[in-house]
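This is the structure I want to talk about, given as structure tokens.
Omission of a single protein chain aside, the complex is shown with its protein chains in their original locations.
Chain naming follows the written order as A, B and C, and within any one chain the residues start at number 1.
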Amino acid sequence: MDTSFFLAWINAIATAVQAERDHLTQLDAAIGDADHGANLDRGFAAVRQALTDAPPQTPGAVLTAAGSALIRKVGGASGPLYGTAFRQMGRSLGDAAEITPEALAAGLEAALAGIQKLGGAAEGDKTLVDALAPAVRALGRAVQDGTKLTDALAATEAAAQEGARATVPLEARKGRASYLGPRSVGHEDPGAASTVLIFAALREAAGQA
Amino acid sequence: MDTSFFLAWINAIATAVQAERDHLTQLDAAIGDADHGANLDRGFAAVRQALTDAPPQTPGAVLTAAGSALIRKVGGASGPLYGTAFRQMGRSLGDAAEITPEALAAGLEAALAGIQKLGGAAEGDKTLVDALAPAVRALGRAVQDGTKLTDALAATEAAAQEGARATVPLEARKGRASYLGPRSVGHEDPGAASTVLIFAALREAAGQA
Amino acid sequence: MKKLINSVDAVVTDTLRGIAAAHPSLRVDVENKVIYRADAPHQGKVGLVSGGGSGHEPLHGGFVGYGMLDAACPGEVFTSPVPDQMIEASKGVDGGAGVLHIVKNYTGDVLNFEMAAELCADEGIEVASVLVNDDVAVQDSLYTAGRRGTGATLFVEKIAGALAETGAPLAEVARVAKEVNERSRSFGVALTAGTVPAAGRPTFELPDTEIELGIGIHGEPGRTRTSHREAREIARLALDAIDDDVALSGDTLVLLNGMGGTPLMELYIVYAEVAAYLEEKGARAVRSLVGNYVTSLDMQGFSVSVCRLTDELTRLWDAPVETPGLRWGR
Partner (left out) sequence: MKKLINSVDAVVTDTLRGIAAAHPSLRVDVENKVIYRADAPHQGKVGLVSGGGSGHEPLHGGFVGYGMLDAACPGEVFTSPVPDQMIEASKGVDGGAGVLHIVKNYTGDVLNFEMAAELCADEGIEVASVLVNDDVAVQDSLYTAGRRGTGATLFVEKIAGALAETGAPLAEVARVAKEVNERSRSFGVALTAGTVPAAGRPTFELPDTEIELGIGIHGEPGRTRTSHREAREIARLALDAIDDDVALSGDTLVLLNGMGGTPLMELYIVYAEVAAYLEEKGARAVRSLVGNYVTSLDMQGFSVSVCRLTDELTRLWDAPVETPGLRWGR
């Protein structure tokens, strides 16, 4: 996976977030403050702009730039969290020009660690970690098993999807939804839903590559 | 017509205003500020209270006390206008113990004159004057013709009713409805509607006497 | 209807209890429905009394205090107060220099204040009255009730109050009050109608795509209805109406007033357009207020009032004031 692969991924995320903007916002209206779609759409539009204005030359630089743009433009909880995730992943990829599946898996592990260090959420707290953590584990396993990349990424997306769905019955302990206590039960976490979009975009990018 | 006749009249007005409170308010909502029913209901409740607290001994005193209570408790445009009307009528009746139809007609003329002096409205301005003036004229004619009192009061009520209905197509030149300009057209004036109640109550009181 | 009230009949009394509890600088006669400066009357100072229907808070009770009103008489919701209240208030604030009645031009207010003024005269209190009629949405003529009094009432109360505080005589205070009114114009726009508690539902219905132009402060519908549009264009419609009536120029005092249910954010958005419009016309908003001052229950919308200033009016506007609703310089 080269620089253009990662540019394609980011692009696919931006497209998906724009298409799902209202859906994400509606999820956030139920247990948050009705801005998750608007936040990410604004953020990934800024990411696209940043990548056009100063095209990065390595996969790591693409992700670092994307993360920085998210931190600069999103605000809210998801801005620093996703921003840190992309920046940590970018740092983990270093300045390699070509990324192996193993490096991709390690990068996503770094992203997860970054989010958890910053936000302090564990699995089961009904946050995007509930989609991200199983996806990262699924990718790690698939890569270890030598699964073909497109299959590995399909499994990753499926794991994220399942993790997101599994947030529905949970009571939130982190983020705004936690204010609702038991009333947060019965709704999908918006951040988990946007994490699914990120992994769907990754599979898509791999399918086109 | 003796003191108890006038007490019965006032009582009948209070009952009618209470029953028609919402209707009067809805008329006022269309071209005013949605309080005419509440205003008059508050006012005639206070009138009832005043007449119970200190029972007046003559017809004139009944009307003067009623007018004073309206001025003290209603506020708005209708409070001083109706209050002045009853006070002027009370003054016109003097301290007679028994009121003739002629004196009644003269009293209502005084009421009309009081309202017009205070409010400056002419017929056709889409106010309660549009119901009051033709009613006063009808009573004067009937009394002059020697019509039986109950018939005379039925004609008076009919004239008020017709006058009220005739306010519908008018454009208001006085009161709040005048702010609407041409948009006041097509609605019955709430004050004209309450004037009809007053004459209906008068006919009722005569029917029971 | 969903309101924070105890009962429809108690709204005015309960509001007065709240005002009394919140503002030790005021003395509230809940039974007679009069709000006084706690330290009224002031010997030798002209007393300022205003009043009108409730539902316009902070007008008038929120403008009682140093440098503004000496007393306010709240009527029932959207219903002018009764003469008894005005007489009581006038007696309570008369410091021997007479009393100025500030009356918004509505038939009810005018009639009740007129009756009160007559009865005050009978009791030996000198009363002068000023009529506020700033609303350009209403066509004025000899044969109609004339223009409504709306936002400019605040200008009149503040500026006349400042002059009264200097010990000026009644005729002078009345003169400046009239001058402020003559130099002021207002226009209002509604996005939704307010709900009178006793009526239980909005005074008029507006679809989501329409707004009312030329509304007053009593929930009466406006002169015309038009399609909802950008804040910029709505501000322009309002200011065009004012500018058509009297050309906007020079230094002005601007009140961008919320009708009660509109958030401050939106008022600032409109104010940005108002300031830009004035500049285009070669006028300048050298003094301004943005917020809820002369409201209409929970109505959504705004009114804009412009007073063309003179040096005297600017100086009096800047003079110290200390009321619940307006406070500076002290």
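The working rule: contacts are C-beta pairs under 8 Å (C-beta built on N, C-alpha and C of every residue); 3 or more make two chains touch, one makes a residue touch a chain.
Keep in mind the model is a prediction, meaning the values are calculated, not measured.
The hidden chain, counted over the whole complex, makes contact with A, C.
Across the entire complex, the residue among C:165, C:243 or C:298 in touch with the chain not shown is C:298. Where chain C meets the omitted chain, the residues involved are 1-7, 11, 14-15, 17-22, 54-55, 57-58, 62, 191-192, 208, 211, 228, 230-232, 234, 256, 260-273, 275-276, 285, 288, 290, 292, 295, 297-298, 300-302, 322, 324, 327-330. In the full complex, chain A touches the hidden chain at residues 25-26, 29-35, 38-39, 42, 71-81, 118-119, 125, 173-176, 178-181, 183.
Heads up, the rule we're going with is that only the chains that are shown with their structure count from here on.
Between chain A and chain B the centroid-to-centroid distance comes to 75 Å (mean Cα coordinates, whole Å). Note: centroid distance chain B to chain C, computed from Cα atoms, is 32 Å. Listed for chain A are no residues, as none touches two or more other chains.
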